[in-house]
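Got a structure here, written out as structure tokens. Questions coming.
The complex appears here without one of its protein chains, the remainder shown in place.
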């Protein structure tokens, strides 16, 4: 018996309509024993970056082989590609707009395929709801053991929006702020491998400051600014019982520059 | 082994209370291997018509044999009947107030039974929460293979509210507007079989217009009005990048008259 796989769903569909249920119905019609877990369906409408962050924050906790479906898809009905990405840990299915790539790259991508083979879609594909008609069947077939290479041609250059890009310059590393949480903590797109081990010189907007990378929130005094690799695997700037985003005037998309000391 | 069945839930209970969990607990107590999928629990309180539409929009995507439970039940505690409906595709369980009938009729009804046999209810049935005490056990027993004919007497005339009725008159067909979605698209209660194949003369409120039935949204220019059979199987009037409900002054319940050309 193949290992039991899980399918996760992330979208901006909300909980008031039946869209999410339609997706789950399609998955169960193809694979009646599926286990489907919602990441969230309350991504703000068309906000690809927040969708990407939520997916990247949840994916590391799922078992090997999990198929992650994400649908924040302002380009549905246009020529934007539909993708299935295979990684060392699992699979990602959704639009080629950057939604999947942040989480997928952290798992080590081993292949990206365009979803073009109608055999793995619903018989009628609407122009507006690929979540149900294209992505859900693809995920259910992967869960059943179909190799995503059968879905369509290999994709070499998926869309990589600014929020997944990290620039390694001669003296510094430039990343972006991915997300500001409800406590005002700043989550950047920089990963452990992007960050020199010891003291960091950090620049956000016009403020420059120097910090040692901590291991936990507990290691600082109240009101101290600290830097740590958060549970999602990204560099985070926080103020113990304070609001870092406010202090540094940081928003989603703001640049952050790290200079090794 | 019998085919794996799915149970879906639709209600106006919201997500903040434990009502939905109580229903799921009862189902799992009777049938520990149930797979339960939420359609939505955010139907506005006591809005039977929206509940009926949401259920009808989701049901076609579920596998054969699925048991759909729906609870929008302003009449609970009165003499309104509780029903189990068997169709060619699956089962529907809920109050006899029109909530189930729209979705069930589309699947071809083969039998309707009143839930009167206390053997298939919880030992204590409250006057206020039949979702948990009556409908959940019935659904779990159907999933286990119990024939709904054992629940109680046959029902010949279920409640059919105005929103499920279509009048076929000599020269025209009169339906109702079921739902206006967040884009202002108008979804009617007319089905493919109600609609002549070619050009349609449509009247909504005081506006009359002529349209050809399209297959997809893509076939029209921006601001064009169009008619198509939507993914839910109902005739839909939409304006490409516009708000049809506003233009035609259409609301839930408004009449729509179709005259074949």
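Here the chain labels run A and B in written order, and each chain numbers its own residues starting at 1.
Quick note on the criterion: a contact is a pair of C-beta atoms (placed from the backbone, for glycine too) under 8 Å apart; a residue touches a chain by one contact, two chains touch by 3 or more.
Because the structure is predicted, anything quoted here is derived from the model rather than measured.
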Determine which one of A:116, A:147, A:172 or A:231 touches the chain that has been left out. A:231
May I ask which residue of A:38, A:224 or A:255 touches the chain that does not appear here? A:38
Considering the whole complex, which of A:54, A:82, A:140 or A:235 touches the chain not shown? A:54
What chain A residues would touch the chain not displayed? 3-4, 6, 8, 15, 35, 37-42, 54-55, 57-63, 66, 216-218, 231
State which residues belonging to chain B touch the missing partner chain. 15-18, 20-22, 24-26, 28-29, 32-33, 36, 77, 124, 126-129, 132
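In the analysis below, only the chains that are shown with their structure count from here on.
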Would you kindly tell me how far, in whole Å, the mean C-alpha position of chain B lies from that of chain A? 35
